[in-house]
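A single protein chain has been omitted; all remaining protein chains appear in their positions.
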Amino acid sequence: MNTWGNRLRISLWGESHGAQVGVVIDGVPAGVPLAESDLEEDLARRRAGSAGTTPRKESDAPHIVSGVYEGHTTGAPIAVEFVNENTRSGDYRNLTTHPRPSHADMVAQRKFGGFNDPRGGGHFSGRITLALVAAGAIAKKILGEDVRFFTEITEIGGSNDKARFGEIIERARMAQDSVGGVVECRVEGVPMGWGEPFFDSVESLAAHLLFSVPAVKGVEFGSGFEAARMTGSEHNDPILDAAGRTDGNHAGGIVGGISNGNAIVVRAAVKPTASISRGQQTYNFETGRVDELVIKGRHDVCIALRAAVVVEAAMAVALADLKLRA
Amino acid sequence: MNTWGNRLRISLWGESHGAQVGVVIDGVPAGVPLAESDLEEDLARRRAGSAGTTPRKESDAPHIVSGVYEGHTTGAPIAVEFVNENTRSGDYRNLTTHPRPSHADMVAQRKFGGFNDPRGGGHFSGRITLALVAAGAIAKKILGEDVRFFTEITEIGGSNDKARFGEIIERARMAQDSVGGVVECRVEGVPMGWGEPFFDSVESLAAHLLFSVPAVKGVEFGSGFEAARMTGSEHNDPILDAAGRTDGNHAGGIVGGISNGNAIVVRAAVKPTASISRGQQTYNFETGRVDELVIKGRHDVCIALRAAVVVEAAMAVALADLKLRA
Amino acid sequence: MNTWGNRLRISLWGESHGAQVGVVIDGVPAGVPLAESDLEEDLARRRAGSAGTTPRKESDAPHIVSGVYEGHTTGAPIAVEFVNENTRSGDYRNLTTHPRPSHADMVAQRKFGGFNDPRGGGHFSGRITLALVAAGAIAKKILGEDVRFFTEITEIGGSNDKARFGEIIERARMAQDSVGGVVECRVEGVPMGWGEPFFDSVESLAAHLLFSVPAVKGVEFGSGFEAARMTGSEHNDPILDAAGRTDGNHAGGIVGGISNGNAIVVRAAVKPTASISRGQQTYNFETGRVDELVIKGRHDVCIALRAAVVVEAAMAVALADLKLRA
Partner (left out) sequence: MNTWGNRLRISLWGESHGAQVGVVIDGVPAGVPLAESDLEEDLARRRAGSAGTTPRKESDAPHIVSGVYEGHTTGAPIAVEFVNENTRSGDYRNLTTHPRPSHADMVAQRKFGGFNDPRGGGHFSGRITLALVAAGAIAKKILGEDVRFFTEITEIGGSNDKARFGEIIERARMAQDSVGGVVECRVEGVPMGWGEPFFDSVESLAAHLLFSVPAVKGVEFGSGFEAARMTGSEHNDPILDAAGRTDGNHAGGIVGGISNGNAIVVRAAVKPTASISRGQQTYNFETGRVDELVIKGRHDVCIALRAAVVVEAAMAVALADLKLRA
């Protein structure tokens, strides 16, 4: 389904090689200053160009086509569109008969009776995350200046040594391969009290959005999986004062599904890009047996690099919805 | 919010020490054989009694009060209630002035202006998971016999040696402490094609429910966080035949947010119980400073033990909703 | 689907001859004084007993089983149950083979493969409106004392002469027939600004709930269908002052889907009870031809009489949801 949200509602559309990718956001309070330039910082963080990412060049210029008047949000739905400029076709001819491993090619063909747009992954392309980043930038406006995001890649290819990241990525590229990574997003300034349990806890809404992002295979809050290895006396965060500040933050800022005023900490595991250029042995419908598939086209070596701002956007959207519901 | 779902909709209510915990499930197709006894197996798996879990005794007898007629579902909403029998009050007197670390006490008081039911954690109690387990048992009926669940505790206190689990738990109990664990749920028999991207992928719906469960702090699918440490050539699952069977299953049965016919594999990290009996130094509103808090009452040493069937229930509900939407 | 609402969410269940009818309401702010006795006034208005209504006797005692603690709402879901006491079976034997005209008998059997509970109309029974009335009583608490409801029957059997209502009903009863009526609900004290267009206007939410009520076949706001017969100069409501008070109220208090501070006026057309005791010629599946059907059992002669408080409840729920969203 292409919509998400209770008070802040987002709906998206678009394919990698279609005319555009877009999103409409409703529930944004009226009177918030908003211009296309407000989206530029986060879009730039996502844009292709840095080492290890895809060489596909798009300007990714956002066009706000509704919901803004004389520089402020009107309270009406805000639609943002991105024209797809660089749709080099011809790189994806064999997807229908020789589906790529760990891609949506085969499942999409099955689910949509062969009518899905196969070009560039169609609606399954990472390009759709443009819409999520745009929504995130607008969500941050709702959250205001006091809510601050700090997002970074904490792991690439199993290493947490940032000095080695570039080398690990280059090595993978030379090997015609790809590497995964872990993104950590830390949000400060969220007051105590956001979250709508039972089902719409902070973790639930954040995870719902995070797992929508292509390539995310794990999400954890606070100590996450490490908490499973602790004792209660180690993991508990004693409360230090009447404001709820804790000694330690294994909870990642969330208890009982509700924010407790301490920094919200989330980590997303991003798998290595499935589209690698080295040959893969995988079933070929045309020949009826396992054959070598060589994927052409342009692909990230480490999509975790671009996923960072997408993770942040997902957190922003979830928190903005919860702020409006608090 | 207390409701979840698109085609299969569940709404729950109840507190630890209130009259009852309950759930109503709508969207169940008519004609499915259903009786209260059908819930017994999963309820028993959850029930208190085994080593390492809370000594609170409840019969947890389910009462189906609507939606079933002459042994079959009618297509109308099915409500299931659980009377709370063993509500030993008096164990929770100091929660409002001396909130427990890593519990919802403080955030709930803040969010609900002090009007929340504090007894036993009120609506934040793990007892509410009875409702989810009941919904899961009914969801399994929708999924049918071909969909099979295999759930187990894969880690306790950092160890994956099942022979040591009992000893680890006992050691924690003697130390008036608690331990966390990891639950793995594997679902076989899910055909290719379930999942509604962008936002309602298999992972997103499953994670939304899993993170609603008290104490879950991490969720991963397939190789999960381990995938972040792999290369694409390692992580990719080549397709072996026209049915989509893969060589390896790092994807955990889900690609592009849609099931691919291979086993769905999910793991949930369960934190150690926050209620431990050893003293904790934490802020006391009455004295205005950090004091020792000793929690009385009955608490699990390792809630991961009981979380297993709850994790399975969450998966069943998510998959049943997606089956009805496929 | 058995759930409705965005900020105020209600989910209901139950059948005429099942164990109970119930509703759970979530989103009620914490701290609202609430007791079972608060529901009594509206339940009494609905209860069977007055001339022209069904002689089925039920105490309709509400049991609040969650969400209330020490006399106040906790912010957690509030479940209210009604035990069905007087389920005289045996009155409904021939529904499956000789479906009643203008009843759900046949469509329900088709839709639910014959598994629907046929007794007393099952989930289609007017008894389910108990749940809606309970929700409405609680919704009124959210609206507060300033919002006042004035509901009355404005027509019975085509006459708007209240002095004749009793006579018209009696005449119908003697003729083993039934009559329809019109209910008008007027709500004062709703401030300007409630309503969430495009899709969740005041009229849309109110009508969604009103048309859920069995037997409602028409809904109009302000001048309603009469507006279709006016000119703009007649229908327009000029604004008299800065507060938005209008000269005349053809709009029924709603413009552009948003409340304008003037009284909200809605009318619901309630059809005559389909269950009449006089014989009807209708298709008989057993004989394969049109036969005489004589409906036994207890039935309202004029359900509009009991629908009044249900219409009011629907308005209260819709307005409470919108108040929480404003």
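Each chain gets a letter, A, B and C, in the order it is written, and its residues are counted from 1.
The rule is simple: contacts are C-beta pairs under 8 Å (C-beta built on N, C-alpha and C of every residue); 3 or more make two chains touch, one makes a residue touch a chain.
All values reported here derive from a predicted model rather than from experimental measurement.
Along chain A, the points of touch with the absent chain fall at residues 1-3, 9, 11-15, 18-22, 24, 26-27, 30-31, 63, 65-67, 69, 72-79, 81, 111-117, 119, 122-123.
Against the chain not displayed here, chain C makes contact via residues 1-4, 6, 12, 99, 101-104, 106-108, 110-111, 123-124, 128, 155, 157-158, 172, 175, 177-182, 192-193, 195-201, 203-205, 207-212, 214, 216-225, 227-242, 244, 246, 250-252, 255-260, 269-276, 278, 280-283, 285, 288, 290, 304, 326.
Take chain B: the residues that touch the chain left off the picture are 6-7, 325.
One rule holds in what follows: only the chains that are shown with their structure count from here on.
Where chain A touches chain B, over half of the residue numbers in use are shared by the two copies, so each contributes mostly the same positions. For this pair, chain A with chain C, the centres built from the Cα atoms lie 45 Å apart.
The multi-chain contact residues of chain A, meaning those touching 2 or more other chains, are 6.
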